[in-house]
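The structure appears below as structure tokens.
As you look at this complex, bear in mind that one protein chain is not there, while each of the others sits in place.
Take a look at subunit A:
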Amino acid sequence: MTPVLQARGLVKRYGHVTALDGADFDLMPGEVLAVIGDNGAGKTSLIKALTGALQPDEGEILLDGKPVRFRDPLEARRQGIETVYQDLAVAASLDIATNMFLGREVRKRGPLGTVFRMLDKKRMREESARHMEDLKIGLRSLTQPVESLSGGQRQGVAVARAVAWASNVVVMDEPTAALGVKESGQVLDMIRRVRDRGTPVVLISHNMPHVFEIADRIHVQRLGRRVAQLKPADHNMAEVVAIMTGAMTVTDGKAVVADKGAAEAIGLS
């Protein structure tokens, strides 16, 4: 099976700091892939490179097996890669339908649209309603401003927008970080539904229980590289954290203690 999105040997340097040091990445069709790593491991740089927010110095990115190059986020979006940013997702005072179509507005047919540039608000509302229903996001009204929604509903709007436009990949950066328990659960349900519709999801998260609950595979990033690809079923949380921090390494699919002192410190040997 060809990975939907793939990266080989990505390198990104900022002066003397190497953010990405030959990082690989593979996202398979129809999966939820969690990307985890300690602070400074290069998670954010990796995701930014994959979504066009930064340009790697070396290495290549392949979409459906074909090499691609994104000069800015807009180009990645045009290729069907949508990103949900943690707290930069929606314009607060605008309504839900407007947010869904922000930057991609639909104009009326005929001279009203072409000459007078009039928006087709009805159509945008109807299509928004359909997308919200697909993801089972219950909302009273699509004309209410997003700021009147709860944090979870707001995130729901952002996810719905990403899913609506993502033909290839949805990337979510810490989508539950700012949410409470119940709302986080709603977002995780939503991620499942997105996957079940056939769109693969990349989930960046610090929250191990969430990762274990929802991920089909885990990409562990450390010191600017991918150090392991795991299945949550094969490892427990403590092991994964140990791999993430370098206390253990993965050899032939088995986690092996690499740093005895560190492993003992977290009670793993």
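Simple rule for what comes next: a contact is a pair of C-beta atoms (placed from the backbone, for glycine too) under 8 Å apart; a residue touches a chain by one contact, two chains touch by 3 or more; residues count from 1.
The working rule: contacts and distances are computed from a predicted model.
**Q** Not counting the visible chains, the remaining one has a UniProt entry; which protein name from "ABC transporter permease", "YibE/F family protein", "Xylose isomerase" or "Xanthine dehydrogenase family protein subunit M" does it give?
**A** This omitted chain is identified in its UniProt record as "ABC transporter permease".
**Q** In the whole complex, not just what's shown, which of A:58, A:126, A:234 or A:264 touches the removed chain?
**A** Residue touching the absent chain, from the options given: A:126.
**Q** With the missing chain put back, one of A:46, A:90 or A:255 would touch it. Which one?
**A** A:90
**Q** Residues of subunit A in contact with the chain that isn't shown?
**A** Against the missing chain, subunit A presents residues 73-74, 77, 83, 85, 88-94, 98, 102-105, 107, 116-119, 125-126, 129-130, 132-133, 138-145, 147-148.
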